[in-house]
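Selected chains only, in their assembly positions.
In this document, chain identifiers A and B correspond to the written order of the chains, with residue numbering beginning at 1 in each.
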Amino acid sequence: MAINKTIRPGLIQLRVLDLDKTLDFYKNILGLDEVCRTSDGRVCLKAYDEFDHHSVTLKLADTAGLDYVAFKVDGPETLENMKAATEAFGYAVDEVAPNTDQPGFGKRYGFTIATGHRFELYCDVDLSAKHPGLKNPDIWEEEPRGMRATRLDHFLLYGPNIAESERFCQEVLGMFVPEVCNTEDGSRMATWITGNNKPHDLAFVEYPQAGKIHHVGFYLNDWSAVGNAADLIAINRLKLDIGPTRHAITRGLSIYFWEPSGNRIEVYAGGYTAYPDNPQRVWDASELGRGLFYYSGEVIPSFLEIVT
Amino acid sequence: MAINKTIRPGLIQLRVLDLDKTLDFYKNILGLDEVCRTSDGRVCLKAYDEFDHHSVTLKLADTAGLDYVAFKVDGPETLENMKAATEAFGYAVDEVAPNTDQPGFGKRYGFTIATGHRFELYCDVDLSAKHPGLKNPDIWEEEPRGMRATRLDHFLLYGPNIAESERFCQEVLGMFVPEVCNTEDGSRMATWITGNNKPHDLAFVEYPQAGKIHHVGFYLNDWSAVGNAADLIAINRLKLDIGPTRHAITRGLSIYFWEPSGNRIEVYAGGYTAYPDNPQRVWDASELGRGLFYYSGEVIPSFLEIVT
């Protein structure tokens, strides 16, 4: 039997401490476009290569971090099926009415997963006014800025009981799990999960505190774009965490750094083409350093310790 | 309702004129690995980043060209559903028994589509003995050779009535159509079709003669790999068709050239991430030159004239 599909993680709402300075980063360094502002002062942004209304919402708050992530699914029937499946899985589902807090978005269903994160699902969202061309299109409509992030790519969430969250993504969201990392006693330490051919749409690391986010990943075109992003990190005096480097896990090329509000951002390129029939790659916890940071082979302390 | 899915084009059988010389190209220049030879002298190959038994079979023949392409689907239920749907679409389906002419492959269903090409479907195939690592894997098990093709990517077929073949790919194979090119009178001139997040798994160009192939595309990691491939074309005195260039269509980075038997090969990198909910891009025939060869903006005569 064919299963329902999520199309992609399509929206993330992040808390920021200094809206102007942080917005300058997202717009002029990362390269997103500001789409609109909400009546309560949040700012909606999108990457130049995305079609939908917006993919990132910034909200002024006292702490940095993640409010929620929302996944686009492939139609209203899937949306209702997934709502029912979520409830059957054991999570209470609430409903956000269309066009309330996220301009351009239709009805969303929300719920909290085992790791303490709020996930949402939706199938309807307006096209943005500014999107890739459709009639004899050039490769972009307006020259990309800064790091030239092409789209929201993935996020890494920290929390307890990732095994259940992983199972939820498979059973309810129709995703598969290209790579996992297990502790010596066989329990899940980390898991990389996708709903399509990207090696991950999201990932989890087992962590005692619920609802934490490690980083949000934006996609760059290639290793040269990663180098350009590193130059911009240096020139703009952003705080580097690690990189440019490669993950053996997903094979992605990567830099981690912090935006001005302290949310860790990854700019990410490459990665293998993930197919659901490929065998799962399995990492031992003792090899995780090499899996994460292939060149040094060592986990940096900040990877395990700093989350928002 | 969720639809059945093809996973990818997984196998192609090509006719070659000079097995030794051509095999040297596929192995030592393109970088495929020889997997096995059949009792009737055909050679089975795969790219270093593919898991399945093999993806390319070369057969000695008097003319170059394509015998057939086979698509992997996501399970036996889908396979039977697609067989029935193919027959309902109006094509006669034959069955190839497991492990007959293609070592390691399970049962295949075959049929001829409107453009005169033989398509096959299968869901079972052995893992190859040599595949990407699964336990704490490095990024490759053995250093890739030559152009470092990572996998079979796509093919472009020429034949009559591509509108029907396009409709078949959508209705029976569960694919979608990110880009099309129409003549001034609105009929389909070319179409790019995918079953996943790649911008194309295959493409068609309307052409009076049935069953022709324009090129087979292999995937390279990025623009630098495209440059390296161009160097190898020069050093090995292969005949260049065009490139390095970019297609505006799919946005891929590309070189077309001919292998020693005269089959046109494309090495291809980049390309956008295709999502089924993205609006379709539409090209006018008058703009096709720019769509195909973005830098020169002109169709080269060989693109329209030389097929095998």
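Brief remarks follow.
The criterion applied here is as follows: contacts are C-beta pairs under 8 Å (C-beta built on N, C-alpha and C of every residue); 3 or more make two chains touch, one makes a residue touch a chain.
All figures in this text were calculated on a predicted structure; none of them were measured in a lab.
In this structure file the full complex is assembled from 4 copies of one chain, 2 of which are shown.
Convention: only the chains that are shown with their structure count from here on.
As a whole-number value, the distance joining the C-alpha centres of subunit A and subunit B reads 31 Å. Residues 1-5, 7-8, 49, 51, 72, 74, 77-78, 127, 132-139, 150-151, 196-198, 219, 221-224, 246, 248, 251, 270, 272-273, 275-284, 287, 290-291, 294 of subunit A are the ones touching subunit B in the complex.
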